[in-house]
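Read through the structure below, which is laid out as structure tokens, and then see the notes.
With one protein chain held back, the other chains of the complex are shown just where they sit.
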Amino acid sequence: MNSHSLHQLLTSVASGMTSVEEAAESLARLPFENIDYAHIDHHRSLRKGFPEVIFGQGKTPEHIIGIMEKMCANEKVVMVTRIDAEKANAVLAKIPDAKYYSDARMLIHSKGEIPNQGRGKILILSAGTSDIPVAKEAQLTAESMGNDVNTVFDVGVAGIHRLFHYRRQIEEASVLIVVAGMEGALPSVVAGMVSRPVIAVPTSIGYGVSFGGLTALFAMLNSCSSNVAVVNIDNGFGAGYMAAMINRI
Amino acid sequence: MNSHSLHQLLTSVASGMTSVEEAAESLARLPFENIDYAHIDHHRSLRKGFPEVIFGQGKTPEHIIGIMEKMCANEKVVMVTRIDAEKANAVLAKIPDAKYYSDARMLIHSKGEIPNQGRGKILILSAGTSDIPVAKEAQLTAESMGNDVNTVFDVGVAGIHRLFHYRRQIEEASVLIVVAGMEGALPSVVAGMVSRPVIAVPTSIGYGVSFGGLTALFAMLNSCSSNVAVVNIDNGFGAGYMAAMINRI
Amino acid sequence: MNSHSLHQLLTSVASGMTSVEEAAESLARLPFENIDYAHIDHHRSLRKGFPEVIFGQGKTPEHIIGIMEKMCANEKVVMVTRIDAEKANAVLAKIPDAKYYSDARMLIHSKGEIPNQGRGKILILSAGTSDIPVAKEAQLTAESMGNDVNTVFDVGVAGIHRLFHYRRQIEEASVLIVVAGMEGALPSVVAGMVSRPVIAVPTSIGYGVSFGGLTALFAMLNSCSSNVAVVNIDNGFGAGYMAAMINRI
Amino acid sequence: MNSHSLHQLLTSVASGMTSVEEAAESLARLPFENIDYAHIDHHRSLRKGFPEVIFGQGKTPEHIIGIMEKMCANEKVVMVTRIDAEKANAVLAKIPDAKYYSDARMLIHSKGEIPNQGRGKILILSAGTSDIPVAKEAQLTAESMGNDVNTVFDVGVAGIHRLFHYRRQIEEASVLIVVAGMEGALPSVVAGMVSRPVIAVPTSIGYGVSFGGLTALFAMLNSCSSNVAVVNIDNGFGAGYMAAMINRI
Amino acid sequence: MNSHSLHQLLTSVASGMTSVEEAAESLARLPFENIDYAHIDHHRSLRKGFPEVIFGQGKTPEHIIGIMEKMCANEKVVMVTRIDAEKANAVLAKIPDAKYYSDARMLIHSKGEIPNQGRGKILILSAGTSDIPVAKEAQLTAESMGNDVNTVFDVGVAGIHRLFHYRRQIEEASVLIVVAGMEGALPSVVAGMVSRPVIAVPTSIGYGVSFGGLTALFAMLNSCSSNVAVVNIDNGFGAGYMAAMINRI
Amino acid sequence: MNSHSLHQLLTSVASGMTSVEEAAESLARLPFENIDYAHIDHHRSLRKGFPEVIFGQGKTPEHIIGIMEKMCANEKVVMVTRIDAEKANAVLAKIPDAKYYSDARMLIHSKGEIPNQGRGKILILSAGTSDIPVAKEAQLTAESMGNDVNTVFDVGVAGIHRLFHYRRQIEEASVLIVVAGMEGALPSVVAGMVSRPVIAVPTSIGYGVSFGGLTALFAMLNSCSSNVAVVNIDNGFGAGYMAAMINRI
Amino acid sequence: MNSHSLHQLLTSVASGMTSVEEAAESLARLPFENIDYAHIDHHRSLRKGFPEVIFGQGKTPEHIIGIMEKMCANEKVVMVTRIDAEKANAVLAKIPDAKYYSDARMLIHSKGEIPNQGRGKILILSAGTSDIPVAKEAQLTAESMGNDVNTVFDVGVAGIHRLFHYRRQIEEASVLIVVAGMEGALPSVVAGMVSRPVIAVPTSIGYGVSFGGLTALFAMLNSCSSNVAVVNIDNGFGAGYMAAMINRI
Partner (left out) sequence: MNSHSLHQLLTSVASGMTSVEEAAESLARLPFENIDYAHIDHHRSLRKGFPEVIFGQGKTPEHIIGIMEKMCANEKVVMVTRIDAEKANAVLAKIPDAKYYSDARMLIHSKGEIPNQGRGKILILSAGTSDIPVAKEAQLTAESMGNDVNTVFDVGVAGIHRLFHYRRQIEEASVLIVVAGMEGALPSVVAGMVSRPVIAVPTSIGYGVSFGGLTALFAMLNSCSSNVAVVNIDNGFGAGYMAAMINRI
């Protein structure tokens, strides 16, 4: 339930189309619904402008299906993150309208077109080809939340002229997401070029002292450019969500 | 030099008030100025909407004075961060117009009033009384960059009714900065209440396994709320800067 | 052997029902029994009010069977923790009376009903659906030790109104176990609501800088609420055991 | 304000001794009081059975005095932890009734005798002489919360017969606090001897790979005895608080 | 080649049994032999009293076979450590006289009985049943190097009376090896009972903050008993080797 | 495209062999080529004297094939690092002229003989047999970049006379690469013998506190010999590349 | 009290020189003496062949004096470790017969000559001049325990010919202590030269990734030579104690 459908419901009651009893029952579900293994937060669309997102890791397919079935009835978009192909197939067997994106490991169920709700464009840059899955997760998230998103992949600092080729696109974006593994240097360089907020996403690409992305994370937190804030390693979803929030102000 | 003074200069040339030679000399300084121990980035106001900020740690008072003298000639606001009282006094002896804020360890030199450039209000919350210095650094930074800033201190999760008392202020802010040490739980709770971007700042307050703020940092990066991005430990300056950037979109 | 069966034995000797030789043999086994690869601590029921629990990890099925056979002869309840399905099946082939709980990875053999030995109720809360297996391990342990246990799952801080819905249950519990991964914030919030001891259990749910539960652990140890003590990551068993001990004072 | 003084207030209103206006003003302060740099949680005595405790680290003497003055008016016992001698003296100059305990680095202000509220005895054991300050912090905390506390110091595992000498005292305690640095082995051994909850407190005593108490902490979390839960390094206060909560069930 | 066979060779030359050419060829191999992927250190028996031991991890079966074939020609005992069953079978197909010990993951080739070369007895204690594989590796190593070895398994500190039952055996050993995972407390307790050197071996048994044995390692290095020295995690081989060296002084 | 082929192209234009249009098209590809998932840096041969190297980890076979096809058209040598056998086979099915080196996990495509471009010899030493795969990666890289390379394997410090046997070869090399796992001591010893730069490569060989090569890395960075610089763990490729750069000065 | 003085006491009783009451009182103190802040383990000389050693860190001068006064009455040698000059002076004012060694930070009180109790010689090697204080602590400890000790300082691996100059001394020692900071390579090289046990002592000398000795510690635990066991960082005392135990077998 979101702000719009709440208005619709109340208008419908006012006009006599919906009985008070029906409305009460509907609103009773508003705060949350306890299905034993989960407390679905139906309130979240109202409170945060976007419904709860299902974190797939550590949940059984049965849990995911149960939660989705409750949510799909009430929400325009339902997203599951960190869900592998095997679990996704088990879910799709029950909820065939959803769509699975294997590189981003996301499952999305949406009803109709998503209207654009952002002020400007979100630009997603990745340092390497291997960082694309995380960048894709950010892209799908921001698009599902109603944003216009562009992407440029594989423009890391080892050949920095590739990045400067996109200077105009970079300067025109209203929010930037920069995805990088290894030494995680790209966000600092990009943030030095613009007066816009940069969301940095460290990835687990690298080996040895990349420590599964920890080095990139710490490098980004130490950025000598100040318009950088950081999300968890490989958290493309969080970056897309945060960028959408910023783009909506 | 910022976008406005660039226009003034060019208009002045167009009108014959300034000779081409004078303008050329002035613009020659635009990209940066090499004073041996520093390359002052005069370009930054144009490129990023705000001049370079001087990181005081590890610099001698002489370095700081030399850089400030060059910058104060060209910029409306010049900030020095991470500068202790002793160094600040040495600088103030040479640049008496600057002002030192001992709790935030900042030195600020500004010419005249700073016009409001933000869309909405920035709200800064701190979990404890001991986190106030970091929150103050964020406040001074965001205010110096032309934002309307409110603060609420000491509303940590051990007595969560204190936080809920400020629900309206929290919901009305356009960007939130949440400062917390120890277990760093406050940003998750706040972010769960709003549909706005939350910049989380871990502080080094705590002992034992707080690891000088590392635990709070990691907790914030793991937030189960998605509208949270994080800056370095005790980095009030970065949080204020990032919030200002977001508030300007 | 527990305190009750010791009394029975001695009474039986006093009445002539059991010969001194038989009693001696029986008591000889009291301190421990050496079966080469293990020293079974038969003394533990007497000393600690509950028999030794078998830690399944790193033991072969043969080891587990051997130890269980000795213990089942003497104890009302025998528990094996951290035992995967494959090993459990090998054990069940020999000891079919035991029961395997796959989500909690526990194998339990009990003779008859377990009498309630606790003063009040133990309440187990989990932050997410993915934390349920650890919560279940705590529940099974506390119940096997004779406690009345309630559970509420998926009430994490990102939608804190769900937690407050259970305020009465929370306030009425005599001991609380709070299970959480990611940023591990739930125990602080719960402990701030009650005057009862809270056992916090960090879980390995999360990714990136959750470090397999380490961040949640450290956050809990840094709790700004003081009525919190912590057990090892994913150690639902330890939490259940500790809660049972507290509930029995 | 605690449960008892609330009753007194209401009775006083009922009897006409206190006017409704006076009572209202008094109760208005109940949830918390905002003194700009702190939100004093007057509610806490009611909710948790003990008033808020002031964490001295990172607070100025002025902050501490300001908070204490507000609290001392309402509470029977006010404690400040982690306060060094210099700060304590500054506070004592303003609040001379308080008492400073230099080894435990605590400052305590109490009105009259504290009634015993515990079921049994709390026993505090330390592994070494160097661990005594932490043990003392636990002792002062538990005593201030109305408990009967015994202590035995310097009974570490390198000469384990010293520990066994106190077997009776150990077995008779209702809750045990075990304080140890270095390898942190003592809680495991003690917990193996009793059927009571053991709160383990790691200390920063040691050098090299003691890592300021981290090794002792991890050892205690890995205890092969199950009736052990752990608090932060050097957190004698937390251990005393938790033990008091347990002893009150 | 060891000291004894060197004497035999030289005596044989002196008596005319071996030609100078044959002896020269034989001795030419003494320092080492280069077989391209390895430099076999034939000198080591002379220098260290025991031949080189083959570290199986990271070597192909072909490498191991090649090295063993060269060594078996010259040495009475050849040991391979850290070799899994699959590789071992590949080696056994070529060198059927060797024997594989699956729990200790060792492959040993020996010619005839190994004479006792130690002064006293080596005693190996393990804290748990799960630590037995590491203890077995120590046992096989020390026995192969000519020592009289006893073992007592599963006598950890959670039921410390089991350990004290073996007090006499413990006091009579000339060197002790103590193997423990989890909190690693056993070596401190044992070392406190004897005036003999204790070699402590941390194992990777445990979970959560056992960090694969790191906690046990650090606990042992912090032992409050001084007659303890430590080897790497799970390094039963190193402990057995070191104990043999000590027992030979 | 490298410096030589650029000259050829321009000469060909000058002589009329190549039309201006053809040359323009060819040069247009010079800075980089965007194939959606990658920005191929054709400029790199000109700028750095060697083409971009494809990092195989995290890329799909399709990505690798796509990038190789573009690069093989322009470059004399194309290398893929960190590519496992399965992916390599998928690539070889499309690009059969390439050659796979399974121990070094490299795939190399080269046209004709590679001319020697180095000043002196590069010598690669490994501490153990298990370190050979990393040493091989360094060797293949340096040879593909036109260097004369020698190798000596398994000369670790436990039998240091083996190393001294190669003293002359060591002293005659112009650059040395020293590969070692475990305690990583070999580079210090080698660097103490020569007046040449030593590139140290830590490997992940070892167990327990080798931490997958971290201990060797840190030991090498702490070398008491000063002519040592270090690359990432298992980064044979980087060491070979760096040595080639040094040998070309 | 040691084994010899126990015999003397009992003989004296047998001969009537000492009354039963006097002997009883004397023996009553045998297990330990409780002086409130310490439990002095008078039993330790009997059990371990050497009295308890006082760990100075974290103890007040009053504590140390109190413990020493009790021990000096009963023991031939009393040692205090980790005691700084200021504390030592406070102790010496009360116990002037003791002697302070400032580089080793030890205070030793002994009565008469210490007889040699070792089988062979202990040799202590240090890698650098900066490691000498730790080496001296080992030397004083071993000498106080009745051993013949030699030292060779500053023979690190950067100029390995210096070490080989002492080959004979190295080969003749019965136990070796090798002290090194930085990369900690020396113990591996020394252990490769001898068939004797080597006790390795990491020191905190170094900077950056030496991590206060952690790198040297881990390098030593990973030694490719097997006759190495390790003590805590800077623990010269432990190394000397362990070497004395080994030398006495």
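So that you can tell them apart, the chains are marked A, B, C, D, E, F and G in the order they are listed, and the count of residues begins at 1 in each.
As a convention for this text, contacts are C-beta pairs under 8 Å (C-beta built on N, C-alpha and C of every residue); 3 or more make two chains touch, one makes a residue touch a chain.
Predicted, not measured: the structure shown is a model, and the values here were computed from it.
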item: Neighbouring shown chains of the undisplayed chain, as defined at the top; value: A, B, F, G
item: Residue touching the undisplayed chain, where the options are A:V189, A:I233 or A:I246; value: A:V189
item: Chain not shown: contacting residue from A:P51, A:G66, A:G146 or A:G159; value: A:G159
item: Residue in contact with the excluded chain [from B:V189, B:L217 or B:I249]; value: B:L217
item: Chain G, residues in touch with the chain not shown (by the definition above); value: 128-132, 153-155, 158-159, 161-162, 165, 205, 207-210
item: For chain B, residues in touch with the removed chain; value: 31-32, 36-39, 41, 43-44, 47, 52, 55, 57-59, 63, 67, 82, 202, 204, 212-214, 217, 232-235
item: Chain F residues that touch the omitted chain in the full complex; value: 47-50, 53, 55, 119-120, 174-175, 192-197, 199, 217, 221-222, 224, 226-232, 237-239, 241-242, 245-249
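One rule holds for everything that comes next: only the chains that are shown with their structure count from here on.
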item: Partner chains shared by chain B and chain E (touch criterion as defined above); value: C, D
item: Furthest chain, CA centroid comparison against chain C; value: F
item: Identified repeat of the A-B interface (over half of residue pairs identical), from D-E, C-D or A-C; value: C-D
item: Where chain A and chain F are represented by their mean Cα positions, the distance between them in whole Å; value: 39
item: Where chain D touches two or more other chains, by residue; value: 47, 55, 128, 158-159, 192-193, 208-210, 214, 217, 221-222, 224, 232
item: Every chain pair in contact, whichever chains are involved; value: A-B, A-C, A-F, B-C, B-D, C-D, C-E, D-E, D-G, E-F, E-G, F-G
